[in-house]
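One chain of protein is taken out of this complex; the other chains stay put.
Note that the chains take the letters A, B and C in the order they are written out, and that residue 1 is the start of every chain.
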Amino acid sequence: MVKVGIVGGTGYTGVELLRLLANHSQAKVEVITSRSEEGVRVDDMYPNLRGHYDLRFTVPDVSTLSQCDVVFFATPHGVAMKMAPELVANGVKVIDLGADFRIKDLELWSQWYGMEHTSPEAAAMAVYGLPEVNREAIKSAQLIACPGCYPTAAQLGFLPLIENNLIDHRRLIADCKSGVSGAGRGANVGALLCETSESMKAYGVSGHRHLPEIKQGLSEAAGRPVGLTFVPHLTPMIRGIHATLYATLKDPVDGLQELFEARYANEPFVDVMPAGSHPETRSVKGANICRISVFRPQNDDTVVVLSAIDNLVKGAAGQAIQNMNIMCGIAENEGLRAVGMMP
Amino acid sequence: MVKVGIVGGTGYTGVELLRLLANHSQAKVEVITSRSEEGVRVDDMYPNLRGHYDLRFTVPDVSTLSQCDVVFFATPHGVAMKMAPELVANGVKVIDLGADFRIKDLELWSQWYGMEHTSPEAAAMAVYGLPEVNREAIKSAQLIACPGCYPTAAQLGFLPLIENNLIDHRRLIADCKSGVSGAGRGANVGALLCETSESMKAYGVSGHRHLPEIKQGLSEAAGRPVGLTFVPHLTPMIRGIHATLYATLKDPVDGLQELFEARYANEPFVDVMPAGSHPETRSVKGANICRISVFRPQNDDTVVVLSAIDNLVKGAAGQAIQNMNIMCGIAENEGLRAVGMMP
Amino acid sequence: MVKVGIVGGTGYTGVELLRLLANHSQAKVEVITSRSEEGVRVDDMYPNLRGHYDLRFTVPDVSTLSQCDVVFFATPHGVAMKMAPELVANGVKVIDLGADFRIKDLELWSQWYGMEHTSPEAAAMAVYGLPEVNREAIKSAQLIACPGCYPTAAQLGFLPLIENNLIDHRRLIADCKSGVSGAGRGANVGALLCETSESMKAYGVSGHRHLPEIKQGLSEAAGRPVGLTFVPHLTPMIRGIHATLYATLKDPVDGLQELFEARYANEPFVDVMPAGSHPETRSVKGANICRISVFRPQNDDTVVVLSAIDNLVKGAAGQAIQNMNIMCGIAENEGLRAVGMMP
Partner (left out) sequence: MVKVGIVGGTGYTGVELLRLLANHSQAKVEVITSRSEEGVRVDDMYPNLRGHYDLRFTVPDVSTLSQCDVVFFATPHGVAMKMAPELVANGVKVIDLGADFRIKDLELWSQWYGMEHTSPEAAAMAVYGLPEVNREAIKSAQLIACPGCYPTAAQLGFLPLIENNLIDHRRLIADCKSGVSGAGRGANVGALLCETSESMKAYGVSGHRHLPEIKQGLSEAAGRPVGLTFVPHLTPMIRGIHATLYATLKDPVDGLQELFEARYANEPFVDVMPAGSHPETRSVKGANICRISVFRPQNDDTVVVLSAIDNLVKGAAGQAIQNMNIMCGIAENEGLRAVGMMP
């Protein structure tokens, strides 16, 4: 039984880890931390957990956490990089759901995240936890940087095209729509029901922190720097990311459907939809799955890829557990077999 | 492994049975029927099931269904009563999620459901599948009438008060709020997003089919006919029922909290909340649980009970599986351990 | 042209006043205050107002506000009672949308609002601004206490029954459902979309500040103290209050429909619906109207009244403008003729 610790358990990715791990047969949450909620029962804060956990929030502490086999960081950026190095040194496997180790170029990281990076060594050893690209490296990793939600949806959609050098890599467009849970559980006016319901808007068009992360992943796959326009949108739903991806085909090709199916044939958590169908985010609600469709509208040279995930599952907590399973030699889908909730 | 058949699998209770049974370790869906969708793959209709089922809808047929151990009817009223008797005669355990066998007084049934009842014998042998009342009878039942969604929430909330003869049984009030999935998946204007979102309304105030069902259950518990005013409301959400129940205490009593806790101490799927807390329907979303709180506002003689369920789970498919587990000697919570999805 | 000032213009009742007054032919907003947003353009904060206002928030100041004919307070309790007396002394008509002057018994007020009342003289002279009860007094009032949202819906529903002494006044039940905008625009976790969407809950069952206000109004109408159980609920929509009211008829009476129609025959903003129909909150969305239906389910002795308003309009800003119109001798429906937005 894998002993699990969670740092920063009060946010939406924290409670989602708890929800999913409650039915994981080979892992057990032993420690969950929150400075602000010290002493509070997790099921007082999240009544959906009543009957599943007998656990209280504690103050984060490296020596206690070091008794865990795996520690998840469900924290804002800047937290994991302070504690991860020591935990790793103590033999703990660390999986960061935050942004501290996602960007390899630490100068670029500082530019987008507005602080110095204090753990360059840890950053250097961290493996980017997208199993569909890095499964082998994840197996032996000590420190995982879990991909962001938008980057997961966008990369999985673009990868088959990029890896096969089929599209103009200089002008990629990712028009992405997210549910409001992506904004977290903080008390901010912009995420109130009365500010977000019955409305739709783009935000961060000038620049969003997931832009350099997506570019890094796609550039690596392309073998050269890609150009990307990334426009995130806020959508009136709790969960879900829908990425609509646009690129120009270098040559008019057939067989895109087959190409996508072949690329993901052995991937347990990527589902290429039948030709002509459109993935709905509700079909992945609560499930660790990315559903993808590919189109060439009007047989034109623009290819359109649709990619849908639950931002809290394949875009965060589910993918983190998938990484844990791979790292610990557990069946990759353990704890992740739930069916999407529809309706 | 219990062989399962589902009649009428295209509605919301049908797909919910499939969602829950996908992870049931001791049951397997072998047959699913739909006249209108014959030949269609279930995962073409419900993409959330992709990867979990390799099954097509077939035309309902008694001889095929008779090879199942358990058959669920997720059909409108009038269907199960035609097929159930023969299936039961063939040794199949039948669980009706519809209304055919809920009301014992068949004249009353006809009055509310607008048709003659064609299976009085089956109706007589049917057990009302509320495990918190009828667990022993369910164990040996051949035919189960699964309670309606409102009746489940309302009865579980009133029972401790009624059974202990604490309230004026002549003037009970059940003010109930339901998500729109209670209206089913039929193409009706009244359930469009544009007709139900950003709005709230009561409906059926003059009379709703769940009224006689709730009265029957409470009258049985009271040992005499109860009087009940039942007002259902439509709420802009997909899932969830919240029942707010009002009654007048015969005597000013303390200890209602303890009374409720004691009544449900051994019930795996009823959760009495800590004193002073209010159940949210989202805390039971997707989970087979009823959460209950009890209040005496202003220490007055009016008692208020709050009762929350997911209408598709504890109010339908989950409770049906709970019944199956009890009938088949399987652990009562098998397939029903999922945590409510929050947020 | 009536010169209008608004104190506390950044909340939802503030912006709703601005929305409605933008098309009022005989009133013009000259001053709008907010300490926190001083200098900010109102249409930068509320882009829906772009093109309708050329106005900036200023710091509240009695001498500036005294140049207005009417000043609205759209502030939390405790603010208006500090400034209103001086404004009234300066000849300004004051309309408080907050709670400072709603409760006549100031000891009771202090108990529920947790502070001393600092303006007993003002409180004594304030007129409770429910035009359907106090129109004559409003005409000559200098200071109006605008009713709360729940109290507006509940009182208008109960009044015909109470005034005619038809019901047992000791056991009234008001089961009320509100949209989330009732919680205001403050940054609190409980009003986030991810906490309120796809869910329903009761709150404040032990006691809510609108309880004494409703009791005061109904007791006055009854000529003796009434008993009331009031349970508010949070509903996943932005706007709307739906009150479902229950009472026991003293005698089985017919003619409730006619009674309600007669009571409100000359009221421009109360609409008694045809017998058998149920008001939807969306039918009053954005409009200054209360729609009411009355039922006697199963011809029993329990009467059920349904009452629907937009909490921000007839429950706040619209009713405030209605009061202003009456006070200033303007046509009562000026600025209030908009049709509810449906869908």
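Worth pointing out:
The working rule: a residue touches a chain if its C-beta (ideal position, glycine included) is under 8 Å from a C-beta of that chain, and two chains touch if they have at least 3 such contacts.
Predicted model only: the values in this text are computed from it and were never measured.
Although one chain is not drawn, the whole complex shows that of A:67, A:164 or A:199 it is A:199 that touches it.
Among C:147, C:160 or C:279, only C:279 touches the chain left out of the display.
Although one chain is not shown, part of subunit B still touches it, namely residues 12, 180-181, 185-189, 191-198, 236-238. The set of subunit C residues touching the chain not shown comprises 12, 15, 18-19, 22-23, 44, 46-52, 181, 185, 197-198, 238-239, 271, 273-274, 277, 279-280, 282-287, 289, 291, 312, 337-343. Looking at subunit A, the residues touching the absent chain are 171, 173, 175, 177, 179, 194-195, 197-203, 205-207, 211, 227, 229-231, 233, 235-240, 242, 244, 246, 248, 276, 278-282, 285, 293, 295, 297-298, 300, 302, 304, 306, 308, 343.
Methods note: only the chains that are shown with their structure count from here on.
At the interface between subunit A and subunit C, two copies of one sequence, more than half of the residue numbers in use are shared by both copies.
Mean C-alpha position of subunit A lies 36 Å from that of subunit B. Averaged C-alpha coordinates put the centre of subunit B at 39 Å from the centre of subunit C. Inter-chain spacing, taken between the CA centroids of subunit A and subunit C, is 45 Å.
The residues of subunit A that reach two or more other chains are 12, 181, 185, 197-198, 238, listed in rising order.
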